[in-house]
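Coming up: chain A.
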Amino acid sequence: MAEFQKETLGSPLDGSPPTSVMQPFIEIDGVSKRYHLSRSDYVDALVDISFEICRNEFVALVGPSGCGKSTLLRMIAGLDEPSDGVIKVGDDHPRELIAKQRVGMAMQEHGLMPWLDAVGNVSLPFRLAGLPIDPERVEELLELVKLSKFSNARPSQLSGGMKQRLSIARALVLQPDLLILDEPFGALDAVTRRMMNQELQRIWSRKPTTTVLVTHSLEEAVFLSDRILMMSPNPGTVISEYPVPLPRPRTLETSREKDFLSLVESVTARLDEICATELLS
Partner candidate 1 sequence: MNDILAYSRWCLGVVILILAWEITGNRGWLGSTWPPLSSIFDYLNSRPNLELLVRNAGVTGVNAVLGLLFGTLIGALLAILGFLIPRLYPGLSTFATFVNALPLIALGPLLIITVGEGATPVAIATLSVFFSFFVAAISGINQTTAIQRDVTIVFGASRWKKLRFVQLPAAVPRLFDGLKLGASAAVLGAILGEWFGSGSGLGVILVSAMQNFQIELLWSAALFGTLLTITGFGFISLIRIAFFRRYL
Partner candidate 2 sequence: MMRVWLVGAIVRYWTILILLVFWQVLVTVNDYNSIVAPSPIQVGTAFLSDPEYFMFHAWYTLSSALGGLILGIAIGTIVASLSWATPLFNGLLMPMSLFFRSIPIVAMIPIIVRLVGYGSHSVIMITAILTFFPCYLLFLSGLEDVNSTRKDFFSSLNCQPKGFKMLTFFRYLALPSAMPNLLVSVRLLAPICILVALVTEFLMGLQGLGYVMTSARSTLRMDVSWAAAIISCLLSVGFFLVASAVEQKYRSRWSD
């Protein structure tokens, strides 16, 4: 992990898409997911999805509700199996990555343990991996998410935003090769959300990790990612791809600039188009 240098994916704003020189880290090939409701009844959640993600690339999955983004994310994380097709993470099955504890996850429901304090929660991955706890690393991460003062606080004593920061610290503590973010800021209010986006951006830039983010917010997707993949409504498939060539580090100011806003606009327009078709059909 440490030996891979971050490829500068942000290129000058001349509109040219970033070129990925490195080998793809995640390969998704012809993936489908079918749920059987009864012996003859089934529903296709995902159909024939294929794309690649490079190492240390930040990819956002967006799309209307029910398009299967979270299902796809779970399969990349190794928590679920596709009905058809192949997912490879670093030439291995995603479960291999889990077996080596190289995956970090932060979800909308923070999933923190209420009976542990902040330090305990961030230390938990060490225990689960059977590794000795590295207190310096834990402290480093709490500093990174600016929760050092709350080391001994329990999740119930923290605000929503703080809980998510803690959840992210926990996801990063073992220096994962793959970071999975499933609408981590979905439950927060708009103001906190903007702040959290900036925080995440700052944290990620310190040590870029291959990340797949599922989000409902297009601003968030543009702000955080290198590339946006838009999915169609059920049955879900990837129908559009938007590179985000904005330079890093990105700040809240970046989010008010023309290039940012026009990118958000084009992505939003496309989403509206998809949803309108959905409504009419």
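How were these candidates chosen? In short, all candidates are chains of the complex that A comes from, given by their letters.
We adopt the following convention: a residue touches a chain if its C-beta (ideal position, glycine included) is under 8 Å from a C-beta of that chain, and two chains touch if they have at least 3 such contacts; residues count from 1.
Just so we're clear, the structure is a prediction, and the values are computed from it rather than from any experiment.
One chain among 1 or 2 touches chain A in this complex, and its number is 2. If you check the complex, the residues on chain A that touch candidate 2 are 77-79, 98-101, 103-105, 107, 109-111, 113-115, 124-125, 127-130, 155-156, 180.
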